[in-house]
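Below, a portion of the complex is reproduced, with chain positions unchanged.
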Amino acid sequence: MKARILITLKTGVLDPQGKAIQKALGSLNFDGIDGVRQGKVIEIDLAETNEVAARKQVSDMCDKLLANTVIENYDIELIPSAA
Amino acid sequence: MKSAILVFPGTNRERDAADAIKLVSGKAPTMVWHQETDIPDVDLIVVPGGFSYGDYLRAGAIAARSPVIADLMKKAKSGITVLGICNGFQILTETGLLPGSLARNTGLDFLCHDVHMKVDNNQTRFSNKYAPGQIIRFPIAHHDGNYFADPDTLKKIEDAGQVVFRYCTPNGDISMQGNPNGSINNIAGLTNSDGNVMGLMPHPENLIDPLLGGTDGRIMFESLIGRAA
Amino acid sequence: MSKLDPGNNSEPEVNAVLGAEHGLAPDEYQKIIDLIERVPTFTELGIFSAMWNEHCSYKSSKKWLKTLPTTGECVILGPGENAGVVDIGDGQVVVFKMESHNHPSYIEPFQGAATGVGGILRDVFTMGARPIATMNALRFGEPGHPKTRHLVAGVVAGIGGYGNCFGVPTVGGEVNFHKRYNGNILVNAFAAGLADADKIFLSEAKGVGLPVVYLGAKTGRDGIHGATMASAEFDESIEEKRPTVQVGDPFTEKCLMEACMELMASGAVIAIQDMGAAGLTCSAVEMGAKGNLGIRLDLDHVPCREDAMTAYEMMLSESQERMLMVLDPAKEEEARGIFEKWGLDFAIVGITTDDLRFRVVRNGIEVADLPIKELGDEAPEYDRPWVAPTPKAPLEAGAIPDVDIADALLTLIGSPDLASRRWVWEQYDHLIQGNTIVRPGSDAAIVRVTGHDKKALAFSSDVTPRYCEADPFEGGKQAVAECWRNLTASGATPLAASDNLNFGNPEKPEIMGQLVRAVEGIGEACRALNFPVVSGNVSLYNETKDEPILPTPTIAGVGLIEDLANTARMAFTAEDEIIVLVGATDSWGTHLGQSIFLREICDLEDGPPPPVDLEQELRTGNLVRGLIHDHLVTAVHDCSDGGLAIALAEMAIASGIGASTNAPADPSQVAAFFGEDQGRYVMTLRLEDRDALWDRCEKAGVGIAEIGKTTASELKLGEAKPISIEDLRDRHEAWFPQFMKS
């Protein structure tokens, strides 16, 4: 099983990278950009094959390490391995 | 004064901190490896600068989950003095011992240069040898020093006088001009609500000798000694 | 599918065509067959191509490198190991080297520059020295070229990203822009470390039947053919020569260094060699050949991070942050413990043998069996044809327009090659380790020797490529002289140098001529100044579509300061002091050929470069150092790019104190203020020391001219209109940040 975790900043939390990208896109003449946010994606190959157990394991990982839940949200997507 | 310095893989300013402490207190600190579960009984625990675990994932994140942290939390809660410098500050926010978090510098670049700071609170064990409102000059060397706290937390910090140092211009203006990294309210260093844990981004340990351009950093260590002598 | 495709597992047939694809000329391929009396296996061909390419074998340059002076009173170990070793007294040595990472940095500037820093740091700590300082000499294309800004941003961030995380101060370097680097940038990285003289570690294996141990990061398919690429010209097919880019991991390197230091202290290390260019191949062959031993590697034990790697791939991988060691078997467990503590891989991958063969086994099958000494010793060595460059005619009398001196100064101080490099070095941690006494932005950086109150080392890196283009011999001399002069201006005694020779395609006689003449110039200057070359690196084929780079022999020098009290800075220290120009002829300045003034103001790159009188250089430098030691001068700055006017402006900007000069009696005001005559220093002194100073100059036979006084806050050059220091500083500081923002 593969887990894809999207980690994004909570609304209201400062995002200097997102802001800088927005500015840079502007100066490259891309327009119509109303906002940019940058986050992380972490992909984990898991031995676990049961979806419920996998989700539980990954959300534990997020709470304990992968996300700083004071400032970040996470979202887990599970992708079963091609059998 | 007995002191200990925590060392994680990737820590790289532990020698600088040890030199500063030794110079001021006459006693070399004990180096404590991150795998250890007991920090010796000391008056001061320093979490030094560097790139613990390469700052991978988030600055300080992996270090904050090291075995040694449990005892650090325990000792901090019992009132032992804890000083986090640069990466140490980032680690302390990741453990929750200090509020808020440190984001990438607004300009996105790593920055190494001198900054000015105003002493906002000289009634702490870290700053009692500075004059109130004194303008001091420290070097910075960081990539993620942009202090952030949500409005409620920020209000609590400010109301309780937890801010110890603020970035300022050479003449003491607390403005964006004097703010190297975008920190909210120009916060460069702050304590926890009990006042025994402080984190700051600038490097007092690199300004302890006139030969190196000044001694403003030394005063912080002298403040700490004064208390624990 | 290309036969070089690292993903291709079925081995191609080995023949001369495949040899050519590996960069081996037909006669080189034949030489292999003659040597081993059979057709090599695919893996063996890979090994030969790695060992015999330009980067590892120095086949075009060796003949000329041998002519450089490499010994001296202070030299403990010259070229031949990972880095040079120089005595600094008290039982300590400084270990240093400079190395290029040009091609990779052009393809992926961040990672290319980062891994360049990683490589040179490894060279230094492999020898048992803890790195204390790095420098970087960078050349980019013209600022207006569409790629330049991206390359500058990436290279600077990459150097900072690696050095800052590793924890070594980056204290110096160079940045130049010129259109001849549009297609080939240069990234030369220097590192220096400290060690105890009796605790230097070498790569020579000793003892038969001992474990050969692999340490550090895992092996991937990174940079396979990196060394071959560094020996080929860029062309349209560069995309195809781009297998996997190497990504640096400074965190792992920092752990690797700490682990190596612990391991060395434990007494377990018999021989050590980092895996740099052509990784496992070069390191294993070198350890065995130097020790007159054979090596047998069993690749099944090599820690890999990718599946199904072939022997060929493993032997040529340039994955970073790896080491090879021969260990004392009695200490094996202790050694393993240290590496595990630092979270690094530790694997026994081979054994030393007495048969002088280099044997490689994969899946139980021997895929290479080669004579180990011949792999290095029999590498081709060429005496390539060369033609001496034609000397440039002196500038014509009317070539120099009469311009406003003040306006010209304002233009020059904010021009790409003279503007402040603050934007660059503020992204480098130059303070870590708490010993940086003089920060970047000065003549030489000064770093205190840990554990000493007074003792320090000075570092500088220099070369003026436009001089080398006009006359490689004088340019080579000048690069050495300027480096030596910068060290001297700080009060240091120059000890030794490392050279990084960057040129175009040596198969072209005119390029080979540049190399030969530059090396001759460097050799002559190093001999005259007692400044031996103890390490270095050669980077050739820096050309794209037939356009070569400017010849760029970078010189990085190290000087010793016995007492930090006896040093000088370039900042003026007080108003109303006398300003003198020492080392001058009767005139304040004469030479405008190849000057910055000529290029920036007249849009002309012409004439011969300024000649260097080495005997005069030595006399002047020794005098200046004596004056600094005796505290007879209060500020010292060497006169280089941009001449006297720029030197004065830099001293004013550094201090906030102004200067006013007399009107020079010279026939040309422009030459007086902007001439780049060599061997000169601008200094200040107190009024009461005037007689003593003139006396010293006279005794030393060194020319001195009193040129003016320090003043409040303006720079006034002769009759020209005064310029405020604020204006000068603004111009000086503005260019780089503005360029990077635009």
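Letters A, B and C mark the chains in the order given here, with residues in each chain numbered from 1 onward.
By our rule, a contact is a pair of C-beta atoms (placed from the backbone, for glycine too) under 8 Å apart; a residue touches a chain by one contact, two chains touch by 3 or more.
Because the structure is predicted, anything quoted here is derived from the model rather than measured.
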Completion exercise
Per-label copy numbers for the complete complex work out to A x2, B x1, C x1
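Just so we're on the same page, only the chains that are shown with their structure count from here on.
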Practice task
For this assembly, give the contact graph shape among line, ring, star, complete and other.
Solution key: line
Problem - Separation of mean Cα positions, chain B and chain A [Å, integer] - result: 29
Exercise for the section: With chain centres taken as the means of their Cα atoms, state the distance from chain B to chain C in Å. Expected result: 36
Handout entry: Junction residues of chain B - those touching two or more other chains
Key = none
Completion exercise
Multi-partner residues in chain C (2 or more other chains touched) are none
Problem - Contact footprint of chain B on chain A as seen in their complex - result: 12-17, 19-20, 40, 64-66, 68, 70-71
Handout entry: Interfacial residue positions of chain C with respect to chain B in the complex
Key = 157, 160-161, 164-167, 249-252, 254-255, 341-343, 425-437, 448, 564
Practice task
In the complex, go through chain B and note every residue touching chain C.
Solution key: 9-10, 12-13, 15-16, 19-20, 35, 50-51, 53-56, 109-113, 139, 141, 143, 203, 205-206, 208-209, 211-212
